[in-house]
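What follows is a set of notes on a single structure, which appears directly below.
Excerpt of the complex: some chains, original placement.
Labels A and B are assigned to the chains in the order they are written; within every chain, residues are numbered from 1.
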């Protein structure tokens, strides 16, 4: 994570202040539950809530940690400074640091997921709007970077919508996966703490109790979570690459927004670079880079080792902050990107009419011409267009073998673009619903 | 994929024979749908089914491909040899190779998913059986490889069960994600083929029509699929590492099965190596190796490029075959692994009673001793056990400061193992249901 590629709400989730606030809530709710169970005095539980509105002093906690060499103990010591050490004596009773750390981490990831879900919803709105706007904007479809058959820009946006909609669904699943908490004590046996404490704390924090933990929450959940981020990042790359292609000088079918009047690089529109989407291409690589470490974290030794911790201290903030930033950046790009429909037509007609060659081939065979002959007819006329940029339709109309098989109307009809767009509505209905 | 780490059912999914069979079914069902729509003559559709029981000749198709340089055309040519070239003339009409290739690939992945789901179910059964068998088998829980507090072997199996049960659920989701088909023609506009053909073909093959395809089925689906395999592989590694640890000479709490009477390496049981679980550790790395390439495959150029194809020709078979093999191997290991309960007790008592030090510390503070004093009392007695391997309980009973705070019964009670296992039933109910 670096400030350049960060947004404040996601950054705030990973601040020490937020972390200590969540720790506090875990401890306070745990005390309540223990008081309900009669394990600790009610007044001690209540006393903890005295710190309810306290902004914990990160510098002070760091100072204590420098002595105790233990972050949770440092926090508890500081908490006692607010609550009173006598009153605070039952705080954390029967719990281990992992109960606090792992539950907190999952709260953070759950909140991060909420932001990412909102990001995806915002992106989907932009994609949908642009899809509808350009539903009928004709453009050549390309396979292998080569002109194939016509499609529409709306279909391009619609397929990105469908892909991101799947990602939204995956993100929701990932959120559900990670929204668990554990207050199960050393090695997870609840020997020193009643399972009902876990239930209460989880309930208060919007989590589900981890069915079986071993001091730590099992890391397959986190692996699945970060893998989901990696898939979403790959979809971002997919859209970014499309836009980068559209903006290249020879294509120029679209561009990241720039205003002609403006000063700056827009002064030379022919030099306006797709730097935002290039940036997204790189950011996607970085989000994906969290996936394998998260998977390597799954195999811990026995009931727990702490090898996962340094990884998560990095990828927790890094991957979520970067993905949040990337989704927001992409939404801005999609929302405002320039579309150049005239250039789309001009590109499609680079070899005039040639994109219809497949249709003509099919029509010839359907008219009873053998595959070989039909192929030869298309080939010889296509080559003329390729070499001299003449009009394919004109060439066909001038070829007696072709006109022997197909009438002028039939030939004309093969160049009707409506043929290619006739199912756009069907596809839109599939993607966006009726 | 290499034969050594392969099982025949999964290998069969990826054979050329299976592939051609699926291609055939796609083409034949498409012809049916086109006949229903009146696009092609009914008798031509029916003629295709003449090849229903044909075992396609892979060598012959390869021979044709050597000339045509195109696998789908080679297959269609061979199909026409069976059906008759006149009768076969409408086969594949309006379709592109990708319609066949991508739909086939998803059929293969769906079938692979079915095997993997069955594998997981088999593994879950083994884990559950061993969990129940060793529900009360006491063993020391370890954090950081260091003795912490007692737990049971049943809980170890139960947590692997819970993890693999999550993986089963993920695998089912992955299967649902990948069970789509597309018969949408060049660049996916259905210009040359009616969407109802796609619906019919998908319906017949147990797939859902891809809502929007662009000649290819979008690769985020495949990225999510292979990411799921990577998570499952990481869980396999997790179990493998536990067993490898259990079998090491100094621990010896369990072992991959060997029979004492047998010849071979079992002749020297002290040299029996956990080679199966070591092997699983390596196989997990290989399944994970498919994840990043699958994610890199998502960003295709425009409506399609074919960069994903070589990747998928490898990871399709490799990752599914390896994971299938690994799951089966792990199931065998879990099913038959030797558990040495006596060694578990012996290990736990390496420093007699010391694993209870935390409990004693807690009891002292609850009895009103200050944290510092309680810590000092535990420390001085623990150090004696550490240095001379005396019995911790005896040391405590001989320490007047300790006995001033705790009665003999109270001290004795701290060494009751039942304290640590009292919630095993609760946890089992959470994991396995009532």
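Here is the rule we use: contacts are C-beta pairs under 8 Å (C-beta built on N, C-alpha and C of every residue); 3 or more make two chains touch, one makes a residue touch a chain.
Given the structure is predicted, the values throughout are model-derived calculations rather than measurements.
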| item | value |
| --- | --- |
| Oligomeric state of the whole complex, in copies, if 2 are shown | 4 |
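Keep this in mind: only the chains that are shown with their structure count from here on.
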| item | value |
| --- | --- |
| Angle, in degrees to the nearest 5, of the Cα rotation that carries subunit A onto subunit B | 180 |
| Separation of mean Cα positions, subunit B and subunit A [Å, integer] | 25 |
| Contact set on subunit B toward subunit A in their complex | 93-94, 141-145, 148-151, 155, 158-159, 162-163, 166-167, 170, 173, 177, 186-192, 195, 209, 211-215, 218-221, 223-224, 227-228, 230-231, 233-235, 237-238, 240-242, 245, 281, 284, 288, 291-292, 295-296, 298-306, 358-359, 362, 365, 419-424, 426-427, 430-431 |
